[in-house]
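Working notes for the structure below.
Partial complex: the chains shown occupy the same locations as in the complete assembly.
Letters A, B and C name the chains as they come in the text, with residue numbers starting at 1 for each one.
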Amino acid sequence: MNDTKLELRDVGVKYVTLQGETDALSDLSLAVRDGEFVAVVGPSGCGKSTLLSLVAGLVRPTSGTVLVAGQPVTGPSRRVGYMLQEDYLFKWRDVAANVVLGLEVQGRLSAASRARALGLLDKYGLSDFKHHLPRQLSGGMRQRVALIRTLAVDPEVLLLDEPFSALDYQTRLTLQDEIWGILRRESKTTILVTHDISEAIAMADRVIVLTKRPGRVKTEYAIETGNGAAAAPLRRRRESAQFARYFDLIWKELEAHVGESGRG
Amino acid sequence: TSSCTRRPTATGATTTGPDPAKGPVKVRLSETVHSVFYAPQYVAATKGFFKEFGLEVEINTAWGSDKGAAAVLSGNADIALAGPEPSLYVFNQKGQTRLKIFAQLTAKDGSFLLAKKKVDKFDWSQVKGKTIIGNRPGSMPEMVIEDTLKRVGLTPQKDVTVITNLAFTAIPGAFASGQAEYAGLFEPTASQFEAQGVGFVVASMGIEGGPLPYTVYMATEKYIAENPKVVQAFTNAMYKAMLWVESHSNEEVADAVLPFYADTARDLMVKVIKRYKEQGTWAPDPVLNPTHFDNLQKIMIGGGALKPEEKVKYEDVVITTFAEQAKKKIK
Amino acid sequence: MSESPAAARSPEHAAFIRRVRRGKLAVLAAQAAILVAALALWELAADRHWIDPFLTSQPSRIWETLVRMASQGNLWLHTTVTLRETLIGFAAGLVVGFGAAVALWWSDFLSRVADPYLVILNSMPKIALGPIFYIWLGDRLSVYGMAVAISVIVTITMLYTGFREVDPNLIKLLRTFGATRAQVLRKAVIPASLPTLISSLKVNIGLTLVGVIVGEFISSKAGLGYLIIYGGQVFRLDMVMTAVFILILISAALYLLVSALESSVLRWRG
């Protein structure tokens, strides 16, 4: 496949601390096609965030190789955008200044790139809030600003680490729909990490289930929605028969690990 | 309110108050600094004279003559060893509690003028245009320095710069680190500096300033009225110590004082005692001489610490009965 | 909470606002009463000689002294001297402390090496160094030496702690964009520590003032510390109390100034 955007080959990550060592991932292999939307689910602590950090170049693999667009990853790269679990907007910058942060850091802030970033704000309904401070926004809006900050540096691959987990139920559903739309329109290759099975089913083209630590790929499901083109998350949820079938399948897959895996 | 009443002061034979003859009485004594300058006082302690007269004296150091007097005024100490000037300030400001001086310990200024460089023959005219480190304004050593300067025809701050902004304890350091050509210093620092070549004694302020009631014992009127026997016993003990110092060799005095100066070398101490003794630092007896008292006020007026119209009558701040009694009784 | 301004909009609300106002008035009244009662008692006790006004001074005498010294102009002199010394010492302590904190943040090795030294310097009573500073720094600089010594370790420790407590995710975020260490410092660590910086100011302005006063105790020609010592020397408790009174005013004013700065920054930053 020469349209593989992103590939992990037999990747292993071992964290060492004074107390001991943790095998976070081992022998994980995964390929993501250009423009594909992949969701990764798996038990708590199985190495999902580590997987994203590998692709983002923040963590080096102990063994194996990570390739983005055919190039080995050696550090943070402009090709990859990483959206963390919470928005982490800089509260002393207004929305516009937050959005251009990445450009600033990469020394690419010009009139043109700024206009492009602010254009994204307009495009996704935030133009009225350009000069607001983050605390003046709702959780959903903040998350959208964080996404635009990531998109502003125009990465080819987008990594989302539980982007909705800090939001309440209803906002979450709405935002899933919206962000799904944004990513589709900007045609990004995306990996979404989540704990929420229904979110994975609703958003992704393919759901990858990881084993418990050390994480490797256990099963994967290509999500077939009713019609040919992928349906938007909320629509998928309503097509309840199919949705429930996937839910049930993945649920059983994970059930073994549930019990006392609380994260509180 | 009772302390305001001016009793015709006790004759020393009053029957009121605690009697040291009947068992030890505690006396809280506050000294201005901890200095060999007050040697007889330490002799009285180490030679057991206080005990002999039925006193148990506890010495506390309040760093500064104002603090010693304040301790007595506020009832936190019974007797203060300090310069006489607080009693004058207090009298003039009409505080309700008056301080009375009942004995004198030193009759001369105890400081020495040190020069940074060794001079063969010192003459006060040499200080012209130079800087001297003095004491805080309003303090006895400072007033003596200024008085001396005026007497030799030098105007302080015009012909000579006198630094008066230093804490007492900061003066040696300031001099040693070279901030002035001259400084007024007490013993044992003066001798120590000489020994180490940091500075050289060129003049004795005790000799320059002439006889003065320089350090005295004072207490409140009230305390004196209520504890005449204690005050008498204290004066007796001190007089005995003063006589002892006079009649013993420098080495013997040094040995008697040393327990209070555990960290001072014996030979240095002997030298210091010798110097103080030679210039008649310690009063021959505890009676405060009225002429010397006049000299004091003259210097204070000259130094601006006292306005001419504030001149105090001898009897207003001094009570001599205890000292005279001691002079009669103690041999 | 989305509701706005203050005009009462219902009987319940009007009653509530009345109650709150009455509460505030009661508090103000009690505060004033305490102040007045204390002053009156002091004045009376001194007048009746229950206490010795010579030792405790007296409000009316303090006031007289204040007015006299103010009209002679030397009160102003002493106040400005102390104030100037405080502000210079404060600025110096801040600059040094900030620089050191940045260095510690920058080099993990340095910060680990410095740690026990900082603990010791932090815990020791810097005041004890007064006499030594004087010898080392001389009469002009020792005041500043004292002021900086007393405040700088606190500044370093507070700022460095603040720097380290910056949410590591902000730093991680910058790193995802490939930020350098200097960029992390400039774009995340320093701005995120602004509140810490200001609360360190709040602590420091007070400490600096202490350092200046102690410095003036040891050596000075002018300043409120000088006035306190000199007043004691010539037994003018009125003068001492007046100086203490001015000092209280200054310290409260400086503190409130920094507090106002703090709350305005916090309001802006949310």
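A few remarks follow.
Simple rule for what comes next: a residue touches a chain if its C-beta (ideal position, glycine included) is under 8 Å from a C-beta of that chain, and two chains touch if they have at least 3 such contacts.
Only a predicted model underlies this, so the values are computations on that prediction, with no experimental measurement involved.
Only one copy of each distinct protein chain is drawn here, but the full complex in this file has the composition A x2, B x1, C x2.
To be clear about the criterion, only the chains that are shown with their structure count from here on.
Taken pairwise by the contact criterion, the protein chains link up end to end in a single open path, with no chain closing the loop.
Chain centre most remote from that of chain A: B (centre = mean of CA atoms).
A straight line joining the Cα centres of chain B and chain C is 40 Å long. Chain centres here are Cα means. That of chain A falls 48 Å from that of chain C.
Chain A and chain B have CA centres that are 85 Å apart. Those residues of chain C in touch with two or more other chains do not exist in this structure.
Residue positions of chain A touching 2 or more other chains: there are none. Every residue of chain C that touches chain A in the complex is listed here, in rising order: 167, 169-170, 172-179, 183, 187-188, 191-192, 194, 269-270. Those residues of chain C whose C-beta lies close enough to touch chain B in the complex are 49, 52-55, 131, 134-136, 138-139, 217-221, 226, 229-230, 232-236.
Taken in their complex, chain A has these residues touching chain C: 56, 58, 75-78, 80-82, 84, 86, 88, 90-92, 101-102, 104-106, 133-136, 153.
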